[in-house]
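Structure first, commentary second.
Here the complex is missing a single protein chain, while all its other protein chains stay put.
In this document, chain identifiers A and B correspond to the written order of the chains, with residue numbering beginning at 1 in each.
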Amino acid sequence: MMPRFYSALKYAAVLIWSAFVLAPFMWALTTSFKTANGVTGGPTYLPWIQYKPSLHGWESLFGGAGGIDIVQPYIDSIIVTVGASIISIVLGTLAAYGLSRFQYRAGFVKNSDIVFFFISQRIMPPIVLAIPFFLMLQFLGLLDTKTGLIIVYIALLLPIAVWIMVDFFDGVPRAVDEMAMLDGCTPFEAFFKVVLPNSLPGILVALMFCLIFGWNDFFFAFTLTFTDTQLLPVAIVALNSSVTPWWSLSASALISVAPLVLIAFFVERLLSRGTLAGAIR
Amino acid sequence: MDQPEFRFYKLSFLLPGLLGLLAVILFPLFFTVRVSLSGWSAVSPGLDFDGLANYRALVSDVRFWQSFERLAGMAVGTVLIQYILGFAMALLVWREIRYRRFFRVLFLVPMMTTPVIMSVIWRTILHESLGPANDFLGLFGLGPYPWLTDGSFAMASVMMVEVWQWTPFMFLLLLAGLISLPREPFLAAAIDGAGPVRTFFNVTFPLMAPVSIGAIIIRLIEASKIMDSVYVLTSGGPGTATETAGYYIYIRGLKDFEIGYAAALSVTYLVVMIVLLTVIAKLLVRTFVGRGT
Partner (left out) sequence: MKRMLFLTSSACVLTLALASAGRADQVDYTKYGDYANYGSAEDGSSACSYANIDKKDYSGKTLKVISNAVPVIGEPTILHAKQFEDLTGAKVEVVNVPFGDLYQRIMIPFQTGQAAYDVMFYGSLWIGDFHNFLAPVPEEYLQTPGMKDVTQNYKDVATWGDQMVQYPVDGDRNYLKVRADVFNNPEMQKKYKDETGEDLAIPKTWDEYNQIAKFFSGWDWAGDGKKHYGSAEITKRDDLMFSAFIDRVAAYAKNPNVKGGFFFDLKTMTPQVNNPGWVKGLEMFIDAKKAFPPGGENFGLGDAIFSFGGGQSLMEYTWDDPFIQAQEKSSPIRNKVEAAPLPGAYEVWNRDTKKWDKFDTPNAPPYITWGWTSAVAKASKNKEMAFDYLCFFANKPNHALDLQIGRFGINPYRNADFEAKFWEDKLGWTPNVAETYVKTLSGMDKSTNRVFDLRVPGVNQFMSILANGVSQAMAGQKTPQQALDNVAKQWTDVVNKIGKDKVRDAYAKVVALEDQGR
């Protein structure tokens, strides 16, 4: 009897949490088909029965009258996010491997301090960095460009990559690379030929975090661009006028999360196969 | 591997990343410190020298320190809740459960949404006249609740939105940690006849200590910057009930355009946070590892 009770409890907990997770999306889904009159009459849930559905919210995302075009921002967002993430992963993986395998010492600075330095970059509230970054990109002539944003995003994403990869490499036994070097490999060869192929899961997790944080950054995408480069979150809040258009915002929320959900499926596949074992320690 | 002949390799692993980061971050960092010594504002742009005036003003800025206290409560509170819920959900979908792959993906999704946008959605949900939250609870004869208009409720609402958004972060790290745990300790515990509760506290929890510490620290850092949800949901109100340090710096910096003063606030914030986080990290290591195997 007891195990069955436990298992019922377990499913109940999972279902309640699922409902909580899903609720905003369901609400956004139904709201995205409303018009002002569907909203002002109080909460309604069922199209046709409770309110008259309209495609206006969705049309406004694809260049319909009274909307904005999110196709170009979508593409720009992908370029910037993927670009910055890949560079961060490359630099971060190398640095993390170094920090995991060698002892660095400069004065009182030790490995753990360097790791903390990387992570600490995320402490600074972004608001303050707006003007310095602005001036820096102005000096480089990179304001309002994708390149400029990629540079800034590297500073935001590199700490995440380093943090995850250091933990990961710490979990890979040193014997692995020592064996390789006994076989005559240089540390580079040992890293690229032996350690790296075995580290793919860790890299993918780090990459996923980089993509999520890069994709969802609003603040820098907002402050460091003018009219030429507009990333997705910026294009979406362009719909947040003084009269909050609940419908188009709801549609945009659903559409912006779509590519990342694909990534979630991918990551879950890796998790289930067990290839992630040891990805995070 | 610390032989002198590896010096070249040693440096060429670390330096590209480190120097890259320094190149991007060093100027903004020093610049901020410099700006914090100036009176840069909407009216007098530029880097004059104002000495420590901003810092002197900041010491007696009650609103800032109160927002800091509030932030501390909020950050620690949300992160703890996220940790507990994330851990619980990770345990639940770790092993025998049907459709676990579906649940695993589902539980990750909130983290992937843009916080600004989702906060707007939440605001419509919590809207006391037009939102479904009160409507739904009304079915059970509950409410209506002043989600965003009463100090404590507003605080709880902001925290709930944060929990919704970021529990998946904990969930993913802890789930991956669980999956990678070695099997032997569990077998040993089973042989000893330990029940699920004892196994958890004697085996699972201690083994998960390193992951837990890392996840908590990172989340604390991120949670401290909490701003979007406050801005959208309550604008720091009612009164100042939900004003956090991050939001206050935003108001002073970009709304009031008191750039110099906001820089001083940020430098102070940075120093306090680094000290606090170091202490918290040490404490965490002590509690987790001290209790562990």
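Just so we're on the same page, a contact is a pair of C-beta atoms (placed from the backbone, for glycine too) under 8 Å apart; a residue touches a chain by one contact, two chains touch by 3 or more.
Everything numeric here is computed off the predicted structure, so don't read it as measured data.
Novice: Tell me which residue among A:28, A:115 or A:239 touches the hidden chain in the full complex.
Specialist: A:239
Novice: Of the residues B:134, B:165 or B:244, I need the one that contacts the missing chain.
Specialist: B:134
Novice: Which positions on subunit B touch the chain that was left off?
Specialist: Residues 39, 41-46, 63, 127-130, 134, 144, 146-149, 151, 154, 231, 234-241, 251, 254-258 of subunit B touch the chain that is not shown.
Novice: Identify the residues of subunit A touching the omitted chain, counting contacts across the whole complex.
Specialist: For subunit A, the residues touching the absent chain are 35-37, 39-42, 60, 64-68, 130-131, 134-135, 138, 143-144, 222-223, 225-228, 230, 234, 237-245.
As a convention for this text, only the chains that are shown with their structure count from here on.
Novice: From the mean C-alpha coordinate of subunit A to that of subunit B, what's the distance rounded to whole Å?
Specialist: So the centre of subunit A lies 15 Å away from the centre of subunit B.
Novice: Can you list the subunit A residues touching subunit B in their complex?
Specialist: Against subunit B, subunit A makes touches at 10-11, 13-14, 17-18, 20-25, 27-28, 31, 39-40, 42-43, 45, 91-92, 94-95, 97-99, 101-104, 114, 116, 118-133, 135-136, 151-152, 154-155, 158-159, 162-163, 167, 171, 174, 177-178, 181, 186-188, 191, 205, 212, 215-216, 218, 232-233, 236-237, 240, 244, 246, 249-250, 252-253, 256-257, 260-261, 263-265, 267-268, 271-272, 274, 276-281.
Novice: Residue numbers of subunit B touching subunit A in their complex, please.
Specialist: Answer in residue numbers: 1-2, 6, 9-14, 16-18, 20-21, 24-25, 27-29, 31-32, 35, 85, 88-89, 92-93, 97, 101, 103-118, 120-122, 124-125, 129-132, 135, 164, 172-173, 175-177, 179-180, 210-211, 214, 217-218, 221-222, 224-225, 227-228, 245-246, 249-250, 253-254, 259, 262-263, 266, 269-270, 273-274, 277-278.
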